[in-house]
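Pasting in a structure now, in structure tokens, and then I'll have a few things to ask.
The complex appears here minus one protein chain, its other protein chains still in place.
The first chain written gets the first letter, and so on, giving A, B and C; residue counts start at 1 in each chain.
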Amino acid sequence: MSHDTSYTKQKFKLIGSRVNRPDGIDKVTGRARYGADASAPGQLVGKVLRSPHAHALIKKIDTTKAEKLPGVKAVITSADMPDLTGGNRSMLDILENCMARGRALYDGHAVAAVAAVDEQTARQALKLIKVTYKRLPHVTDVDKAMLPGAPVIHDWVFTSGVDPKPEKASNVVQRNQFGHGDVEAGFAEADVIVEKTFKTEQTHQGYIEPHACLATVGPDGHGDLWVTTQGHFHFRQVCAALIGMDVAKLKVTSSEIGGGFGGKTHVWMEPVALVLAREANRPVKLVMSREEVFKATGPTSSTSVDVKIGAKKNGTITAAAAELRYQGGAFPGIWGMLGAMTSFACYDLKNVQSVGYDVICNRPKVAAYRAPSAPMAAFGIESTMDLVAEEIGMDPVKFRIKNAAKEGTQASYGPVYGPIGIGPTLKAAQNHPHMKAKLRKNQGRGMACGFWFNFGGQTCTDLNIGVDGTVSLAVGTVDVGGSRASLGLIAAEELGIEYEQVKVHIADTASLGHNDTTEGSRGTFSSGMATIFAARDAKDELCQRAAKMWDIPVSAVAWKEGKAVAKGKRHNNLAPLTLKEIAAKSPNTGGPIAGHNEVVADGAGVSFASHICDVEVDPETGATKVIRYTVVQDAGKAIHPDYVEGQFQGGAAQGIGWALNEEYIYGDDGLLQNAGFLDYRIPVCSDLPFIDTEILEIPNPNHPYGIRGVGETSIVPPLAAIGNAVSNAVGVRMTHVPMSPPRILKALDEAGV
Amino acid sequence: MSGFLVSTKINGDAFQFACPSEETLLDSLRNRVGLTGVKEGCGTGDCGACSITLDGSLVCSCLVLAAEADGREIGTVEGLSDGMKLHPLQEKFIEHAALQCGICTPGFLISAKALLEKNPKPSEKEIRYALAGNLCRCTGYDKIVRAVQAAAKEMRKK
Amino acid sequence: MLKVGFTGALRSSVNGHAQVDAQASTIRELLSGLVQRYPDLAEHVDQGIAVALDGEIYRDDWSKPIPDGSAVFLLPRIQGG
Partner (left out) sequence: MRFESPTTTKEAAALLTGELGDAYILAGGTDLLVRMKLGLIEPALVVDIKKIPATQEINVSDKGISIGASVSGATMSEHAKLNKSWPGVVEAANLIGSDQIQSRCTIAGNLCNASPAADSVPALIAAGAKAVIVGEQRRRTVPVEKIITGPGTTSLQKGELIESILLPKQAARSADAYLRFIPRTEMDIAVVGVGINLTLARGVIQSARVVLGAVAPTPILVAKAAKAIVGTKLDAQALENLAAACSDACDPIDDKRGTIEYRTRVAGVLARRAAVIAFKRAGGA
């Protein structure tokens, strides 16, 4: 069914109000059930044995002793997970990442798994599995992995996107070039050119809930998977394909999810749990430890980025170029490509070129992390923007405003922009009181911009009206941060009923058609759209029923302000019928009343933000404290402002952690040294100030309520905003993230400050 | 494996369970008592998601052996509300949207309650330091601190 | 008549052209027409592709009409967090 998705400028009654979320009480009382909170009669404990080496041949795995241990019900290796992918290399990569196939590719790569009657037995069984390894040369640094002499991790990887096609395998998966114009000519026109190299270290999404699932597979081939995931429909498809099940026979239920930020868009150990359950013919609960989460799920790329920007003295950028090298872990990814696409997206550039490389290393397979790849590119570009502004003696905000992309600008990644929000966020930042606040000694202010695409995708929603007039809304996009409240507001708004009369559920895969994963800032955008259409579908039916109740033609019935009204002089004696009145009679007017919608929710609208940040640096220790932080971002229409602000604040906080202290630290042995929250330092409460927000509401013309995705963009500017602030505080340009105290002190030393 | 019989009072009710001596109180509460509101985020005392009170003092239940709880009183998030009446902290966390994913919420509530019992009028800084043992990755702590401030105000009225 | 732009690795599958002319009224027509002319593009289309129409990115809806004169760009499919 096709619907008009365009923005209607309607006046809202409920949208924009700060109602309590429907799952609030469950979550403050401990009743909400997350990934590890489910149990099944007779369940076993699943555990995974992991590689202690960065790169090694697996010569032999002897499981006989483990199998003989009383209480052990299944022991599996890759031999129990045959390749059923039919030559689909990217699916085989997922399978191989779940369980090593002859070679361990990183510290923590799964090599075997067990299911046993309890925790202690499972632990002991792992110890009884004897693996014979032959260590191979490894590489964990992106620049080193690209060098000609580097150990080549996969002999089947030949760089794509280069001409001529390479004859030798390498760690470089692909080269992607974006841009337009003639950068050489552009640089020749420039009065000032700044060229700089930047590095960022690998970070993890750091969700507090470790991956967890409860898997059951019966002898009839039917399976059940309870799992913490951002996309249970995607998990169903991938798991079914990898282990050879019929998609319809595998029911996946998404538990409450304790944070994901992209890290729960990919399967890691769920297929392993299903295979264990099938082998043991018992339910298997598999919960990762925090150490496993760090070592064997999907952190973001470490990067190395060269930026070159040229400008005229009047502030016009004449050319901009970047080369971006992204470490993608042990399997091919698209992260360098995304970095290259997003790098210059904020600006209106005549001559621009960005080249992204995706590079394989002996590290865990990189996964999406909130606006994946954009923060690292922005760190390089936005730092260089400040340097250019300084060189030409222009205020960095003015310099950005002068060059900001606008409607009609050809984006550096290709398309021509429609109406976009970068200009307004910059203006709002420029006028924000934060910009005028006084700074003290050792304090500095910085700002930076950020961009993210946002996308929509496949969505399917059911709206059922009970005989008492209350509404049950079933959606298939996992609620990662309060979207049920927003969707409840949307359903109530559309139907003209109270918010409290709507109950929103996240349906399992057996109860609803396919929904794409909650990623790309799409949850509220796409399920919001499907909810509106499902409600409109239900309203058509409500009108039908009202017509029956009145015994008049349906053409004489309209839906107004939450009621069915009879049109025309002949019927003006008929009092309007409320949804509740119509619902009460539904058993006699045709049975249950429902609305349904399936849609590809496209047109999510690109998103921009400008952040302002003040820091204080202790010049003797290099410690940086963020003392004030402001996020300005275009949200389209903010359905529930609290949760929009929450997304802005959460993204900024993650960016601050990344900028200052978070990093994967590998030893020369290729082993991860800080796989825990003690030494992988995410911000604690006392590290941060209140994070101010300013929501700009520039409606998205492609959504009936004007919604844009808001979840991701806020992580993009902080790295550069803090880098610029530190530079303004102590006069030293930081080019390596995180700007940890030792790095800052070293930079100060080298600069002789 | 040698077992241990633990007699406790949990959220006011006497409760007995048997467990292996090496089992943590966190695992016992979740797997033997059925109180899954107590969460495991790290198992090493770094995230605070498993915060409970033990004889009134705030601890990470992952760093307590279940055997140590013998004869002692345990308080968890499940015991925070008084029947249908939510604790002011619970109310304010919902009102202020102080949770997104909610996995850290039980731990934050227990820590915040411990703080407000000791210090009914904490400054922002005191709140931030008292909650530094509880990691939240969603909110940037902004709305959590505001919710605790609001709850403190509410509780002082009573 | 439409002008269709190519970036990234897609460009090498259309003989290195930055832009080609095409005639199509929907995304489906556009893609099938292009794949016929440039067989190397098929692999990318199979893996997933995004089409930008006047700046708006469409990933799945192949029935989407393309107004004449639209600025069309073929992009690799993106992932989000």
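By definition in this document, a contact is a pair of C-beta atoms (placed from the backbone, for glycine too) under 8 Å apart; a residue touches a chain by one contact, two chains touch by 3 or more.
Owing to the predicted nature of the structure, the values given are computational and were not obtained by experimental measurement.
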item: Neighbouring displayed chains - absent chain, whole complex; value: A, B
item: Chain not shown: contacting residue from B:A114, B:C138 or B:A152; value: B:A114
item: From A:L69, A:A594, A:I627 or A:L745, residue that would touch the chain that is not displayed; value: A:L745
item: Touching residue (missing chain; options B:A67, B:L116, B:C136 or B:A150); value: B:A67
item: Chain A residues touching the omitted chain (full complex); value: 123, 289, 291, 620-623, 625, 660-661, 665, 673-674, 678-679, 681, 683-684, 686-687, 740-742, 745-746
item: Chain B residues touching the omitted chain (full complex); value: 1-2, 4, 20-22, 24, 43-46, 48, 51, 54, 57-60, 62-65, 67-68, 111, 114-115, 129-130, 132-134
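In this text, only the chains that are shown with their structure count from here on.
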item: Inter-chain centre distance, chain A versus chain C - centres from mean C-alpha coordinates, in Å; value: 25
item: Separation of mean Cα positions, chain B and chain A [Å, integer]; value: 29
item: Approximate Å spacing (C-alpha centroids) for the pair chain B, chain C; value: 53
item: Multi-chain contact sites of chain C, meaning residues that touch two or more partners; value: none
item: Parts of chain A lying in touch with chain C, wherever the complex brings them together; value: 90, 160-161, 163, 174-180, 205, 260-263, 265, 334, 337-338, 340-341, 356, 368-372, 411, 413-418, 420, 452-458, 519-522, 600, 602-606, 702, 711-712
item: Complex contacts: residues of chain B adjacent to chain A; value: 1, 20, 22, 27, 30-31, 35-44, 46-47, 49, 76-78, 80-81, 86, 89-90, 93-97, 99-106, 109, 124-125, 127-129, 131-146
item: Of chain C, residues touching chain A in the complex; value: 5, 7-9, 11-12, 16, 18, 47, 50, 52, 54-61, 64, 71, 73, 75-76, 78-81
